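Note that one protein chain is taken out, while the other chains of the complex remain in position.
For clarity, chains are labelled A, B and C in written order, and residue numbers in each chain start from 1.
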Amino acid sequence: MAGAFDFVPAIAALPLLAFVIALFAGQYMPKRGAEAGIAATAGSLILSIWTALTVAGMTGSETFYNENLYTWVAGVADSAVTLRLGVLVDPLTALMLVIVSLIALLVHVFSLGYMNDEGETGLPRYYAGLGLFTASMLAFVFSNNILMAFMFFELVGLCSYLLIGFWFREDGPPSAAKKAFLVTRFGDYFFLIGVVGIFATFGTGLFAPVEAASGTMESFPHMAEMAIEESETFFGYGAQTWMTILGLLVLGGVVGKSAQFPLHTWLPDAMEGPTPVSALIHAATMVAAGVYLVARMYGFYALSPQALAVIALIGGFTALFAATMGVVKQELKQVLAYSTISQYGYMMLALGAGGYVAAVFHLTTHAIFKALLFLGAGSVIIAMHHNENMWDMGGLKDKMPVTYWTFLSGSLALAGIVPFAGFWSKDEVLFEALIHGVGTEGTLGAMFLLAYAMGLLAVFFTGFYTFRMVYLTFHGNARTDVARDPEPVRWNVKAPLAVLGIGAATVGLVNMAPVEKLTGLHIDFLHQWLDGPEEGGWPDALSTDLHHYEELLHNVPHVDPAYPIGGEQTTLIVSAALSLGLALGGVLLARSLYGVDEPVEHTDKLGGAKALLTHNYYQDESQVWLAQGVTVPLARAADKFDQGVVDGVVNGVSSVSLFTGSRFRRIQSGVVSNYAALMTLSLVLLLVAFVVLGGVA
Amino acid sequence: MTSRPRLATDVNYVNGLAALALFVVMAYVFMTSDVSAPAGFADGSIVASIGYAMFDMLDQGAIEAEGFLVAFIVIALVLDAALDGAVMLARREDDEQSVTALADGGFLSRTKETSSERRSDGDSLLGRNDGEDAGSSDDGGDD
Amino acid sequence: MAIESQYYLLLSAAIFCIGVYGILTRQNALLFLMSVELMLNAANINLVAFSFYHGNLTGQVFSLFTMALAAAEVAVGIGIVLVLYRNFEDIDVTKAATMRW
Partner (left out) sequence: MPIAGPVEALLGVTLLGAFLVFLAPDEYAGKLATAVSLVPVAVSVWMYSVFDGAGNALLGGTLAFESDLGWVSLGRYDLAWQVGLDGISMPLLLLATVLTTLALVSSWTPIDERESQFYGLMLLMEASLIGVFTALDFFLWLVFWEAVLIPMYFLIGVWGGPRRKYAAIKFFVYTNVATLVMFVGFMALVFGLGDSISTFGMAEIAQALREGGNLSTLAGLAPADLRLVAFTLMFAGFAVKVPVFPVHTWLPDAHVEAPTPVSVMLAGVLLKMGTYALLRFNFTMLRETAEANAGIIVAFGVLSVIYGAMLALAQQDLKRIVAYSSISSMGYVILGLVAFTPHGFGGATFQMIAHGLISGLMFMTVGVIYNETHTRMVGDISGIADRMPWAVGIFVAAAFGYMGLPFMAGFAAEYLIFQGAFASTVIPAAPLVTAVGMFGIVVVAGYLLWAMQRTLFGEYSLATDYDVSRAPVHDVAPLVVLLALVIVLGVRPGLVYRMIQDAVNPLLHGGVVLW
């Protein structure tokens, strides 16, 4: 009997079909292709839920799946690797599939209101892009090897290019699209080296072992583990070092796609795209892909303390860095953009610091509340006739209550206020970083603590900028005519908001670790989901379970928890109180500064820091300088060199021969007598030569 | 103008030195070479033998020779062709008025109009070739 | 006693060089033709001389052919001279230099 796992490829194939239909037939459809996208993503969602239920053991005996389905390139010779495409379904995959297809469905529905109702042109292209985007992300999620992951990772990049640049008639979007692709391509360059390196090192890129007819095909994290145990050497490096190198190379792609420092600059620009696309990019697809990849191959990263430290530091730093920039932004979507960067920083921090569950948890909750916030922002933007400046808004609370209350739910989640989703996950991230930082010996522990400190500080800024945004947008008096009389939005905008609003308030409940620890109730469902009910966790055969990861973390980089303040419970309470307190502090500060009827700008109080922050620490400038100030002149110089020197030599050779030719041709005077004279003289010379040399023989 | 022969005044004596040099060298070579006595012909009619050789009847000739029948035929054809060629070259084209060489006693009686027409034709044809040539070499040289 | 072969060669060289001299110094196409005739006949002398030297008639037959070919050459040559005159209004060979480079 065909089970859910046989239909997993269809989860990605359905949106792909929607892509084709929308592209070629979209213009003949009443909603310009949206129908296909909605049907396909709904189908994907149903299949994803079915898959998740199967993984949970509710609809079948098999609870995991890992098969190679398609041989992309067969390596004939012994030393040639074979490259395959396959499907891996484990709890992480199932969870992510549900999230992605849910958000994709909601974004499709929302697009009806945001794009169709606004009378946009080129909608088939838009829905085709959305379909391909969803398809690539879903396929990326269930990839069973790193090459397949890379391939779909790249397709995700392509789709982001197409969608961010959707409004190609203006100047901004194409430029932003180019930047998004180029910056992530720079990261992917390292990723690709990593992929090639992994295949060259292990001969396989499987995330988890595959049971094939010919025997078990091992996964590369497992092979790496063995290699480290046996102290093998690769390409002249020790196993440990080599794994770190590979891990960091792959991390390049993660940093690019997940918009981590220093490759985050594309993401704020990507706000040029339509808002539903921003929601999709930020919540569930492109940006999530990076973090998901680290979680996917966590068994590999857990082997390298250096890589973990780098991940944690990048994460912590990005969380703080982006949050500070979010404080001074004027535009609604810009604030959200920086909050996205910051929140993905938390996930990286969690992964680096050994908090696998915390990272996945935050990925889940963030997907919900960030999608909500973007869609809410989209709703506001519709109402404001596509003016995004928060200083032109104000007082929208009463005019658009659905949007306001759902947006507030999302904002509370983002700020990390109990009991909204973000509180639980962010708290767990920080808690894990703290206990692992204290418990881990040496530099690694210190790095964790440093990253923790930055993450903790970022909580305050998060609370502040989130509620600065809420107050400026919805509270106080309306500051413009449009804000006084906003355009109403329809059900297709409100329905997704409502779904997500409820989600943002409640999804945190799936893993209330603090409550579990305090009360002893087993309500840390996500933890159990990733760990498994049995001893050793399931699915054991894949070795992608939490239990295995914890073992690795303990054995190889020696990441262990320790509780600095009393026992586990006290530490937990203190940590939670600390982060909640900071978040509330930020919220209250925002309220005192901006929660008034006629708020004014306070950015001048920042003094010199204002310019720094509004210019995003001159990150864009420096990267633009790198591109235009260094690369372009270098290219010009190369061109000059090519035209002048290399081609100059070629032309020089040709002019020398042309010149000598032009001189020699003077001999050809056209006068027969001269020719005859020359011939005669030559004959004389020849004869003389023969005489002098004594004949031919 | 008469067609009386005159002493050549346009003689280029400098070039003539080359001919003189050639003679000197050849004379030197011949006179210093060591040549044995000639073998001479066997008894018999030389002319008859030549005739036989031309028609490949070597056994009838008294003096040694080779067969030349094919060469004989070929030369006959060549002569014919040369004659045709000469006539073709010499013939005026149809549109030109036929002026016989004898009628005005020499080469110099052609109408100016015809000749200048020819001239300009030839010029334009050759001139274009020239220009194209020059153009292409300039292209190559300048770039 | 027959004349030594060198002298035949010397004679032929002399005639040949007179022909060459004519070509080199004159500009009249008809004189060119005459000079070429001289050179051809210089070759004929050689042919006959070597024919005698080797005791083989081939050289003599060859010289006959040469004469025949010379006739052909003169026919074509005069044709060319005619065309030359028609195109350049002169039979000065140095003027027909349009085909150079």
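Simple rule for what comes next: a residue touches a chain if its C-beta (ideal position, glycine included) is under 8 Å from a C-beta of that chain, and two chains touch if they have at least 3 such contacts.
These figures come from a predicted structure and were not determined experimentally.
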Residue in contact with the excluded chain [from A:V81, A:A478 or A:A562]: A:V81
Identified contact with the non-displayed chain, of A:L17, A:I46 or A:I193: A:I193
Per the touch definition above, residue among A:A609, A:A638 or A:L685 touching the missing chain: A:A638
Touching residues (missing chain, whole complex) on subunit A: 71-77, 79-81, 83, 147, 150-152, 154-155, 158, 161-162, 165, 168-171, 173-175, 177-178, 181-182, 185-186, 189, 192-193, 196-197, 199-200, 235, 627, 631-632, 634-636, 638-639, 642, 646-647, 650, 654
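Keep this in mind: only the chains that are shown with their structure count from here on.
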CA centroid of subunit A to CA centroid of subunit C, Å: 93
Multi-partner residues of subunit B (at least 2 other chains): 12, 15, 18-19, 22, 26
Interface hub residues of subunit A, defined as touching at least two other chains: 673, 676-677, 680
Residue numbers on subunit C that touch subunit B, as the complex places them: 2, 4-6, 9-10, 13-14, 16-18, 20-21, 24-28, 52-58, 60-61, 64-65, 68-69, 71-73, 75-76, 78-80, 82-83, 85-87, 89, 91-92, 98-99, 101
Subunit C-facing residues of subunit A, complex: 665, 668-673, 676-677, 680
Complex contacts: residues of subunit A adjacent to subunit B: 651, 654-655, 658-659, 662, 673-674, 676-677, 680-681, 683-684, 687-688, 691
